[in-house]
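The block that comes next holds subunit A.
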Amino acid sequence: MKIFGYRVPMMASLLLWGVLWEILGRLGVVFILPPLSDVLVAAVDLVQQPGWQSATVTTLRAFVIGLALAIGAGIPLGILMGRVRAADALLGMWVNIFSSAPLSALVPVLMILFGFGEATIIAAVFLFSVWIVVLDTRAGVRHITPSLIEMARSYGASPPALFGKVIFFAALPEILAGIRLGVIRGVKGVVIGQLLVAIVGYGALFEAFSRNFRMTQFWALTLMLFAFAIVVGALIERLETRVEFYAGERG
Partner candidate 1 sequence: MNIATAPIGLQAAADATDAIVAVRGVSKFYGAVEALRGIDLDFPRGQLTSLLGPSGCGKTTLLKIIAGLIRPDAGSITVDGRPVRAPGPERAFVFQDFALLPWATVERNVAFGLELRGMQRAERDRIARHYIGEVGLAGFEQKYPHELSGGMRQRVGLARALCVDADVLLLDEPFSAVDEQNRRKFQEDLIRLRATENKTFIFVTHSIEEAVYISDRIVLLSPRPGRVSRIIEPAIDRTGDPDAIRRDQGYLDTVEEIWQGLKQYVD
Partner candidate 2 sequence: MTSIQPDIEEVLPAGGASARRVARHGHGVVVRLVSIALFAAIWEIAGRIPVSFAFPTFSSTVAALFGLMADGSLFKAYLSTLQPLVLGVVLSTFIGVGVGTLCGLWRPGEWLLIPVFIVLQAAPVAAFIPLVTFVYGIGITAKTLAVMILALPVIVLNTYKAVRNVNASLLTMCRSFLGNKRQEIFKIVLPDASPVIFAGLRLGVAAGFVGVVLAELLITPTGIGDLITYHRSRAGYAEMYATIASIIALSTLTLVALQWLETQIFRPEKRGR
């Protein structure tokens, strides 16, 4: 968009919203909305507290483990479904169902099976993020033009080499896209998991803040989470653009 002839990037409008937030907060329009400046101060303060630091470690650990499991299981499964028709026919239905189902309904089940601790959160992250990784990996593998595979075979590629040198890289743009979406869903998974379990990590903090109406800290935590999700998503997107140059040429 252009204002007075100067090109203004879209994300700049968020700054405008930030200013609006500040104004509304100072006017005290709604008590749950403190001024943005107060929230930012609370954030800086929060970061220095050991309680927050240990909660962050817990949350981050669960997130990373869950995501690693999802990627570790999701990519091979996606490749399997992409290459083997039978696997695709049998599993495709379930992957699609779980990819768009309200997975938070399953968190109570996880709570019973894994208890009220970190294991449940890891399971929640895995559950939320694995399906999209599978689907996008599968899509990437399906897009590979057959002649590429034939070429590798004709030059004597063994199955491990075929997968490692050709298939993985050919499908990489879609795999990265799947991971990016998996990250976003994983963050939702960790938040929902912790909100429902409410005694670990950020869930416990949210519970404490809201119970005691400490709104500035509540918003500070929320903003940090949002920022985390968006920043990691953007980083992966950067990675995707690095790989994109050959995405159009694959066939």
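These made the cut because all candidates are chains of the complex that A comes from, given by their letters.
Everything below uses one rule, namely that contacts are C-beta pairs under 8 Å (C-beta built on N, C-alpha and C of every residue); 3 or more make two chains touch, one makes a residue touch a chain; residues count from 1.
The model shown is predicted, which means the values in this text are computed figures rather than measured ones.
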item: Selected partner (touches subunit A in the complex), from 1 or 2; value: 2
item: Parts of subunit A lying in touch with candidate 2, wherever the complex brings them together; value: 1, 8-14, 16-17, 30, 32, 89-94, 96-97, 99-109, 112-113, 132, 135-136, 139, 177, 180-181, 184, 187-188, 190-192, 195-196, 206, 210, 218, 221-222, 225-226, 229-230, 233-234, 237
